[in-house]
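A single protein chain has been omitted from the complex, and every remaining protein chain is retained in its original position.
Labels run A, B and C following the written order; every chain starts at residue 1.
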Amino acid sequence: MLESSPVAIELYVLLSAVLFVMGTLGVLLRRNAILIFMSIELMLNSANLALVAFARQWNTIDGHLMVFFVITVAAAEVAVGLALIVAIYRTKKSISIDDLHKFEG
Amino acid sequence: MENVLTAVPLVVFIPLAGMLINLFFGKYFGEFGVGFIGVTASGLAFVVAALLWAGLRDNNFEAVVVNPPLFDGWISIPSANLEIPWQFRVDTLSVTMMLVVSGVGTLIHLYAVGYMHGDPRFPRFFVYLNLFLVFMMTLVTGNNILMMFVGWEGVGLCSYLLIGFWFDKSRVFPDGVSEGWKNSNAARKAMIVNRIGDFGVLLAIFLTFWTFGTLDFYKPDEQPIGGHAEEAEEHALVIASTDEVIAEEEHDLSNMGFLNQAQVLLSDGEEHQVKFGSVDLSLKAIVTLITLLMLLGAAGKSAQIPLFVWLPDAMAGPTPVSALIHAATMVTAGVYMMVRANVLFHHAEVSSFIVTVIGATTAIMAGFIAVGQWDVKKVLAYSTVSQLGFMVAAVGLGAYAAAIFHLVTHAFFKALLFLASGSIIHGMEHGHHHSHDSHHAHHEEEFDPQDMRTMGGLRRKMPITYWTYVIGTFALAGIFPFAGFWSKDEILADSFRVFWDEGELKGIFALMLLITAAGFTAFYMWRQVSLVFYGEPRHEAGEHASESSLLMTLPLMILAVLSIFGGFLNTPSDLPLLTDLFGAHKFTDWLGHSVVNAHAGEFLWWLALGALGVAVFAIFAARQLYADETTSTVRITGDPLARNPQTSQAFALANAKLLWDEMYFKYLENPFNVASRFLADRVDWQFWHDFFHHNIVYLPFDQGAKGISGNVDKVVIDKGIMMVFARGPWEIARRVRRVQTGFVRIYALTILLGTVLVMIAILFPDIRDILGI
Amino acid sequence: METTVELILFFIVGGVAIAAAAMMLMSENAVHSALFLIVNFACVAFLYLMLNAAFLAMVQVTVYAGAIMVLFMFVIMLLGAERLASDSIPRFPWLTRVAMGLTMVFLALAGYFIIESDISSTDPEPLKPMVQVVNTLPDFAGVDVYLNEELVAEDVGFRQTSEFVAMPTGEYTVAFKEHGEETAESVALLNAASLTLEDNQTVALILLPTDAGYAVLPLEKDLETVAHKYETNVQLVHAAPGYNAVELADITKPDLEPHLLVENLEFGQVSETVVLREGSHRFALYEAGALDKAIANAGDNPVKASSVDFLHRPGASNLKGNTTTVYIVTPPIQRTIPGQAPDLLHFTNDNRPAFGGPTSVGMKLYTTYMLPFQVIALLLLVAMVGAIVLTRDAVPPPKKRFERRLANTASTPIVGESSQD
Partner (left out) sequence: MFPAPPTFEDLNVWAALPVIILSLWASVLLVADRFINNKFYVAAYSLLGVGISLVIALFQAGDLFDIGESGTAFEGMFMADQFTYVVNIVALISAAIGILISYEYLERTKLDRGEYYILLMFSAAGAMLMGSSNNLSMIFISLELLSIPLYILSGIRRPQEESEESAMKYFLLGAFSSSFLVYGIALVFGAAGSLDLGEIVVVAQTISEQEATQRYLLLIGAGLITVGLGFKVAAVPFHMWTPDVYQGAPTPVTAYMSSVAKVGGFAAFLRVLVTGLPIIAEGGDAAVWVDTLQILAALTLLLGNLVAIMQYDLKRLLAYSSIAHAGYILIALAAGGVPGVGDSAAQAALVYLAAYAFTNIGAFAVVAAIEKDDSTGTTMDDIKGLAVKRPWLAGAMSVFMFSLTGIPLTAGFIGKFWVFRAAMDAGLEPLAVLGVLTSAISAFYYVRVVWNMYFETGDAVVPERQQYLTSGLVITAAGTLILGLLPFILENLVRDASLAILR
């Protein structure tokens, strides 16, 4: 059977929290839509890290499956999102997120 | 759901809130806003009433008494051992009344938004209407007779204010009086006549307190003795418990409301003496006296002989007022009071007899007068008097459930008829203006939009009004299967039962009079339909009349549906199909939980058929008689009944309202007027109006605010309260809106902010305690 | 916490991951950002490895760092959007401060409570013991086996094995009866009546005849060992009463000397696990010492497997990788004939897949997580459609060129008349 991990699981989860927060900051602070996107990928990735760490802790493989799905969903999102960015770039010649404010109030 | 019942104060406070908002800020809102607030207040009251209904159902129909938080010791005089809390009573009877008042009230509020469109005092009208709801709800929810009386007086005040609402109409009638004067005079008349009735109620209250030591109908933890709660036999035709059963049980009188005390004391078959100083009176006599005094009050409020004279005049008020106050709700307050006190009436045979006689006589008398009226609203007014007579007679006959049932159905179809008549008047006025605009030459004759002689042929112009009016007519005339058929039949069947089973003369007396009255009802209603809707227009106004707006016709349609199906609330038990569909005696069973002596009427098919036959015959006769009139385009000069020498006398008598007014003027009103003129220096409409509106409603608020501080008034009232009530939501909305910048990053920031808030809220429950959320 | 190599590694890799993320956030050039993100992903993949998630580590590198980031790069390059246009004015200068504040609050909350929640104090969930029944009793057509009156195997025929059953840990009494017998009296209580099951244990209960009657031989199997994919485990059990000690040899290559796997196994004993290469193998069962004797006899001559006297020699069996095969020496079917050679019975179990390996993930994927797997497939389909819808303009319906050309041909003008068109 698996021995318990030599590195405390909390450390992994803390690391994932730090990465998650950095991703959040990226979404909030960057204006380039592609970069916002990458930041979201970073957030998802940090959640994955937490999932894997917990899966190790509980010795169940379900966490890994969840990670697998998250990666796949991320791939799907990327496909759609990048297509959207391309489409918007064609119309507006800009991918700055601050240029999108047609609606108000 | 039981805790829903504690929400009952809302039925009073929601309209109160609506009234206050409109009172202070109505002028800022415009018609839409004012109407919206008025309708909403009324509608929310209805929602609360509906919730109460559901709550009561979940609570096994057991009555609940609720103390509103701030008012428990409303009147408290320890030295006199007098403690009168403002308690709300939720039981099946009061909830029925609440539903009718708020339900029909909401529809009428809605209608009024359309009807009062363009009136310069639009906000004030809705203030009055909501105020009326406040008092009416106080009346029906009060758990003691004094609270009921507060509501009773309040609705009187509102009635007065609303009858005289158009006190300044300048139009002058051919007889030289202005319409405004007539309106304010009508208001005054209503006030004075009602005072007489109120005097009776006040005396009844004093007597009650003296005799029983309490004014509560029932104490909070008490259920009515007898009736459903005690023995629920499967749909027993007579549910009221026998006196012997009650007499055998042990009861502690000291902690009982006066109705239960009376029930216990009167059931045990012994003679009880009550000491009035040095005079001893038997309890029976006292109860008889109390009930007679109550009858006096009911005669005032519910327009019975001899105090009915104010009601036809009260039609001077705007039509929504006529529909709400003078047809559906306020005038039934007397019936409500008597049914509430059914225990007393049940044991007071003499009073019951007198009640029956007065009710039945009123029914036939008013029905007769209605035949001779030309004013479209007057006909309906007398019809209301007549129908109230039915209800009062039902009370006298011991058919309390039937009385309330007729009250409910009557509220539906009479409100419908009044609103429809309002629609007619509106249409006629519209047509008049139209024809006025096109031909400028019509100044020679004063046009009365309410005179049926000028109408005719409106069927094609106002189809919705027409159809709903016909439905209302059928319901009122008691045509199967409209609502009125069932409720009227129950009263008739009960009167027969009283005569046949119990051998009491009042039964056959009532039966005869009421059937005749029903015949009159069908006759004058179809006379009206013929004159108003059929044939050709007899005046240019009729030619140009047009259908009213949806705001007005929608309530008509809803009420029409209710008038068609309302009767199935209380389907008799032996009908093959209908009983299966709608159940038997549903309404009576429901009411039986609070009305001790409710019992379901038997369905006598021959009697029903007979009454139906009378109604159909009367309609047929009216149709024949007025068929000629309607084909002519010339304005009718006289009624066919008047032209026929055999009936001309009777018609003249009916047209002159049996000379009641003259008698009153001579013997009652004139002296009173003289006296009050003397007292008040100048008793004209201005005084009454100024005094009531200016001094009682407006000045206290205005002066109170000014009195605190001159500037606070401007700052607090105009800016502060305006901010809270009117500008507040706008202001909040405007600020919140500004956050909605359209920038994604701000949105994401909000999400993050929300996340942090959610986490704090979920991780630190103590913070929430500190904040008191 | 002990300072171990792994801990040091964790801090190094974690530090690099954070640094890469920070660089990604701060670099002005989108391409650089993407590259830093790849570094971050690689670090996370390394952490996955440390967490025994070998399969996910590979997926992370190939799908994430590989495919997805390549897609990003591709789009950045396609749009030429390494930098935002300089004329776009930065808005909301206050946003940075507010965002930093909020995220720090978030991090403080999450971090504090993650530490507070003390995850490592919870012991990893142990695996439940598994029980399997092997019937080597020729006397019965089928047996039902009970553990503490709970039926764990029903109608197990001679030479058959039952499925694994997960049991709670604890003390058990083993009993069995012939299948089809109704009454409880027929349940023959055995000598080896008691059995202790512990967590993570996998036990094969071998029902075997003894001189005195019947016995149960609990065989604890070590299915957890991560065998090499191409290796297979073999074990021998002596379950034939009245026979001498035996030995087992591999005689796959008949011309060579038999390869001795197990020697001198007495009745009731279980051999050590022997690791073999996967593939087709032939075994032979000898009386203990028979092979030594043969070698000694043969002297210098090479001993051919075919020439040694054996007790039993089953046909070739195909041993798959990552499995455990148990050979059981059982008495011959006709026990009455004395002196007859014992029989050899064998059954095979798959080894438990490694935690975090592709097999374990795949196994779950095709059983428990079948539905999400299907839905994910739909999702990818949707994404594909979406990418097409969002980038490709609607195609005009295909024109019927062929017909038109025909039509044109029919009306192909003769030279000179074309000016009319």
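General remarks:
Just so we're on the same page, contacts are C-beta pairs under 8 Å (C-beta built on N, C-alpha and C of every residue); 3 or more make two chains touch, one makes a residue touch a chain.
Quantities reported herein were computed from a predicted structural model and do not represent experimental measurements.
Among the displayed chains, contact with the absent chain in the complete complex occurs for A, B, C. The hidden chain makes contact, of the residues C:Leu95, C:Leu109 or C:Ala245, with C:Leu109. Residues of chain B in touch with the missing chain: 1, 3-4, 32, 36, 40, 43-44, 47, 50-51, 54, 549-551, 729-730, 732-734, 736-737, 739-740, 742, 744, 746-748, 750-751, 753-755, 757-759, 761-763, 765, 768, 773. The missing chain lies against chain C, touching residues 109-110, 113-114, 116-119, 121-122, 125, 164, 223, 349-352, 363, 366-372, 375-376, 378-379, 381-383, 385-386, 388-390, 393-394, 397-398. Contact between chain A and the unshown chain involves residues 13, 16, 20, 23, 27, 33, 36-37, 40, 43-44, 46-48, 50-51, 53-55, 57-58, 60, 62-63, 65-66, 69-70, 73, 76-77, 80-81, 84-85, 87-88, 90-92, 97, 100, 102-103, 105.
Quick note on the criterion: only the chains that are shown with their structure count from here on.
Contact topology of the protein chains: fully connected, every pair of chains touching.
Here the largest set of C-beta contact pairs joins the chains A-C. Ranked by how close its mean Cα position lies to the mean of all protein Cα atoms, the top chain is B.
In this assembly, the C-alpha centroid of chain A lies 29 Å from the C-alpha centroid of chain C. With each centre defined as the average position of its C-alpha atoms, the distance from chain B to chain C rounds to 81 Å. Mean C-alpha position of chain A lies 66 Å from that of chain B.
Residue positions of chain C touching 2 or more other chains, listed in rising order: 91, 95, 99, 103, 106, 110. Residues of chain B found to touch two or more other chains are 743, 745, 749, 752. Touching chain B in their complex are the following residues of chain C: 91-92, 95, 98-99, 102-103, 105-106, 109-110, 113. Taken in their complex, chain B has these residues touching chain A: 737-738, 740-745, 748-749, 752. Interface of chain C with chain A (complex): residues 1-2, 4, 6-7, 10, 14, 17-18, 21-22, 24-25, 30, 33-34, 37, 40-41, 44, 47-48, 50-53, 55-56, 59-60, 63-64, 67-68, 71-72, 75-76, 78-79, 81, 84-85, 88-91, 95-96, 99-100, 103-104, 106-107, 110-111, 114-115, 118-120, 122-127, 200, 224, 355-356, 360-361, 364-365, 368-369, 372, 376, 379-380, 382-384, 386-387, 390-391.
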